[in-house]
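Removed: one protein chain of the complex. Kept in place: all other protein chains.
Think of it as A and B in the order they're written, each chain with its own count starting at 1.
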Amino acid sequence: MLTIKRFASIPCGTDLTALYRATVGDYPKFFKMDTACKLGFLLAEQLADEPRFTPREDRAVLMFSTCGSLCNDRHYEETVREFPSPSLFVYTLPNIITGEIAIRNKYEGETSAYVMERFDPETFVALVEQAFQDSVTASALCGWVDCRADDDYTAFAFLVERGGNGKEFNVDNLYGTVNQ
Amino acid sequence: MEQLINEIKLKLIDALNLDGMTPADIDDHAPLFGDEGLGLDSIDVLELIVLLERNYGIRLANPQEGKKVFQSVAVMADYVAANRTK
Partner (left out) sequence: METLIHVTGAGVVSAVGCGQGETLDALRRGRSGIAPVRYLRTEEKAFPVGEVKFSDAEMAARCGARQGLSRTSLMGILALEEALAQAGLKDLTGVPLIGGTTVGGMDLTERIFPAYSPLHDCGASTDAIAAHFGGSPWATTLSTACSSAANAVIFGANLIRSGQAEIVAVGGSESLSDFHLHGFGSLMILDTAPCRPFDATRAGLNLGEGAAFLILESETSRKRRGVASLAVLSGFGNACDAFHQTASSENGEGAFLAMQKALRMAGLRPEEIDYVNAHGTGTPNNDASESAALRRVFGEQMPPVSSTKAFTGHTTSASGSIEAVFCLLALQEGFIPANLNWATPDPACITPYRGGDASCPTGHLPLKHILCNAFGFGGNDSSLLFSR
């Protein structure tokens, strides 16, 4: 059985820089990230458990959205005609968010970025369950980071583990937790 | 030269999103890459190559050249002064 170990969310309108300074403060690469990556990074910081920063193969990182990297795609496109920006281009790849989280935390398990039509808890739960099919994965950081514009987003994430004492990770409890 | 150094520092802070830094925080001779100094990475090199082309009309053909030019702000300023086309 999969259970919810931790949950975190970032309400739209949060001052992300202030949140970073209050909770992290020593990872200047944060300032280079696009908004979607900042959200994913900060959620992962809130969900991270001890011991930190030791390489682990047993943790997967799964991110879901409706719009991939659409918000940053626009920023990059603005630069293409004259001087395409390499750092903005990197963030047009929707899965850089999982990469950034993995790099920061040394998570070496599966990383996946899914794009779906709308938030659909059944598919969300099913896809997370898929990730536990192998014998290696013991926990997964899975989140919904839907960044339509820098000031228009939905962002929450779960730390889900095999076994554990938390509530079962299913559609009802997912809804219940998110709506609280 | 001092003016150019200051200008480059400002552009560097802007292009690389070096949050909260001012030109005074960057030593003219401190290494830009590696663990000391600013600790920039390979994508920053590419961003600096764009910075040179956009602002000074200097085109670097490959990132390896960049490593030499971007040793420090002072080295960068010398290079810009000698090679700028705008």
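Methods note: contacts are C-beta pairs under 8 Å (C-beta built on N, C-alpha and C of every residue); 3 or more make two chains touch, one makes a residue touch a chain.
Given the structure is predicted, the values throughout are model-derived calculations rather than measurements.
S.K.: Decide which residue listed in A:14, A:46, A:130 or A:177 touches the omitted chain of the complex.
M.R.: A:130
S.K.: For subunit A, which residues touch the unseen chain?
M.R.: For subunit A, the residues touching the absent chain are 55, 57, 61, 66-70, 73-74, 76-78, 80-81, 83-86, 89-90, 92-96, 98-100, 102-103, 105-117, 123, 126-127, 129-130, 133-134, 136.
S.K.: With the missing chain put back, which residues of subunit B would touch it? List them for me.
M.R.: 41-43, 46, 49-50, 62-63
By our rule, only the chains that are shown with their structure count from here on.
S.K.: Taking the mean of the CA coordinates per chain, how far is subunit A from subunit B in Å?
M.R.: About 32 Å separates the centre of subunit A from that of subunit B.
S.K.: Under the stated contact criterion, what part of subunit A meets subunit B in this complex?
M.R.: So the residues of subunit A touching subunit B come out as 17, 28, 31-32, 82-87, 90.
S.K.: What residues of subunit B sit close enough to touch subunit A in their complex?
M.R.: Residue positions touching the partner: 16-19, 39, 43-44, 46-47, 50, 53-54.
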